[in-house]
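The complex appears here without one of its protein chains, the remainder shown in place.
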Amino acid sequence: MILVTGFEPFGAHTVNPSEGLAKAMDGRRFGACETRGAVLPVHHADATTRLAALLTETDPVAVVHLGLAAGRARVALERVAVNVMDYDEPDCTGFQASGEPIAPGGPAAYFATLPLVAILKALTAEGIPAYISNTAGTYLCNQTLYTTLHAVRHEPDPPRVGFIHVPLLPAMVAATGLEQPSMDLPLMLRAVEIALGVVASGAVLGQGGTPARWNEKGHA
Amino acid sequence: MILVTGFEPFGAHTVNPSEGLAKAMDGRRFGACETRGAVLPVHHADATTRLAALLTETDPVAVVHLGLAAGRARVALERVAVNVMDYDEPDCTGFQASGEPIAPGGPAAYFATLPLVAILKALTAEGIPAYISNTAGTYLCNQTLYTTLHAVRHEPDPPRVGFIHVPLLPAMVAATGLEQPSMDLPLMLRAVEIALGVVASGAVLGQGGTPARWNEKGHA
Amino acid sequence: MILVTGFEPFGAHTVNPSEGLAKAMDGRRFGACETRGAVLPVHHADATTRLAALLTETDPVAVVHLGLAAGRARVALERVAVNVMDYDEPDCTGFQASGEPIAPGGPAAYFATLPLVAILKALTAEGIPAYISNTAGTYLCNQTLYTTLHAVRHEPDPPRVGFIHVPLLPAMVAATGLEQPSMDLPLMLRAVEIALGVVASGAVLGQGGTPARWNEKGHA
Partner (left out) sequence: MILVTGFEPFGAHTVNPSEGLAKAMDGRRFGACETRGAVLPVHHADATTRLAALLTETDPVAVVHLGLAAGRARVALERVAVNVMDYDEPDCTGFQASGEPIAPGGPAAYFATLPLVAILKALTAEGIPAYISNTAGTYLCNQTLYTTLHAVRHEPDPPRVGFIHVPLLPAMVAATGLEQPSMDLPLMLRAVEIALGVVASGAVLGQGGTPARWNEKGHA
């Protein structure tokens, strides 16, 4: 099972493309892997609770979190999650963190464990603008990536975990009247499918993976 | 007849979305108007010659020029063409103008005569990022818009004339590896179709149009 | 006499660097030319009235309008003024034009008549980021440039006229907390001095100037 999550709309946004993308991935299959799509609340505490339940429930071989990054022009494969919450705007409860750790006493950061270079190559080969990003911000997106990586840190055979940011949808930009980059939903969908294909394929095994489990559970 | 033009690839670009868009519009129909799609060379002199022939041949009620604007995030409806060639890069013959007039003795500028506000509203309503741009640059795009408006200036019943810039295609951005906005071809196609629909509709008649001819030739 | 104008603060801005720059130029001398610095209101009608009075009062050999262009990173030498008012935000009276002409029946545009290429070269040689801009926008800045060029169009020996946009001041950016380019006031001052030096010098005479008057009044 590959767990794919998106987020609900937040702040001034009435839609969030990552929500639709996650739902569209629910019940799909990539290679030997089924996918479960789920939507997280933009809530500093409930997102974590929901995430923990999903991890227990799905026991995934890989987790691909999706989120919205307004202002970015390309699909962003996040390299790292840092142990800080420093919100630019409040979450949906009105809570606005300002510099506190996600996990007190936890390490400063975790690297994502998805095969980012392989995903980037596959996206680029398909003509989809993408890059490896060095910051997932300090809002819920980063928090979710950190939380998952922290949650699985002691597992003997942890899932691959990563976060992919997508740009604004064209209609979101049209509504603002501002000069901002966008990406259309069909292209985002292809990007997520390509990424999940790489994650599900045996090609990822050489990049720090845990072949035993992948053979047993992911690719049996 | 509505004449729709695009450009050949130029400079470092191996494709030019405006070329495909113009070809895709060839032989289409919007309201009572057929469309003729044609591709112009990125050649300071031949573009003008080809354009003159097309105007004579098609006797259009409207001319919609299309071109590529790398770096822009939205569909740009050009408001004005200025009487200057000041090329950032050479054309396909190696010629690089530096400040000379397009039409010596011609006026400093012409305003596009397409119903830009109506097109912008229609695009925005359909969720396509667009804006009214105040500069078409000083390369072949501006030159083509100026040339057409200059060519028809003395006609008793001139066609509506305008220029629409489109962003880079996603695959063009993917190939560069740079953080640059893009727009996918299906969205561009919808944008052009929406614009041509507005141009072809009676809705444009109130905005400085020439109802007689539009009734006779465009909407009979 | 060279007339140098700036603008009052407007909209959300509590300062306007062009105001300080214009004041700093008042009573200066470049070559044989004295400079008069004046500040215009951000008022669609009063700016024009004040400008007309200043032109009559100073009978300038050159007019250099200065204004603020938030978001631009470099000193912008405006190439052209277009005959349209299409305000992004209201002026200081609350009036917001939406597409009407500045001068009904006037030409679509006028080219600035300052020696832009020579000014650009001088600024670049001094290490000041600058460029020739193809749009002064459609707010008061463009309006002022158009108005002056329109006012002097029938003079037998019209002054050279142009518009220079400057970026935000660093303190303005610091106050917003946004990632926006800025330029420090001393650098702006040097830019204006260099530009006025070029304007005042005989070097400008070869670029469409009117040598007689420049000899008589500007450089006697």
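For clarity, chains are labelled A, B and C in written order, and residue numbers in each chain start from 1.
Throughout what follows, contacts are C-beta pairs under 8 Å (C-beta built on N, C-alpha and C of every residue); 3 or more make two chains touch, one makes a residue touch a chain.
Given the structure is predicted, the values throughout are model-derived calculations rather than measurements.
> Determine which of the presented chains are touched by the chain that is not presented, and list them.
Even though it is not drawn, that chain still touches A, C.
> For the full complex, which residue in C:Val4, C:Ala47, C:Ile128 or C:Val199 touches the chain that was left out?
Checking each option in C:Val4, C:Ala47, C:Ile128 or C:Val199, the one touching the absent chain turns out to be C:Ile128.
> By the contact definition given up top, give the residues of subunit A that touch the hidden chain.
79-80, 82-84, 86, 99, 107-111, 117, 132, 134-135, 137-138
> Pick out the residues on subunit C that sit against the missing chain.
Per the touch rule, subunit C residues meeting the hidden chain are 72-74, 123-124, 126-131, 169-171, 173-175, 177, 179-184, 186-187.
Heads up, the rule we're going with is that only the chains that are shown with their structure count from here on.
> Could you classify the connectivity of these chains, where an edge means two chains touch, as line, ring, star, complete or other?
Shape of the chain contacts: a line, open at both ends.
> Using mean CA coordinates as chain centres, what's the gap between subunit B and subunit C in Å?
Between these chains, centre-to-centre, one finds 31 Å.
> Can you list the subunit C residues in contact with two or more other chains?
none
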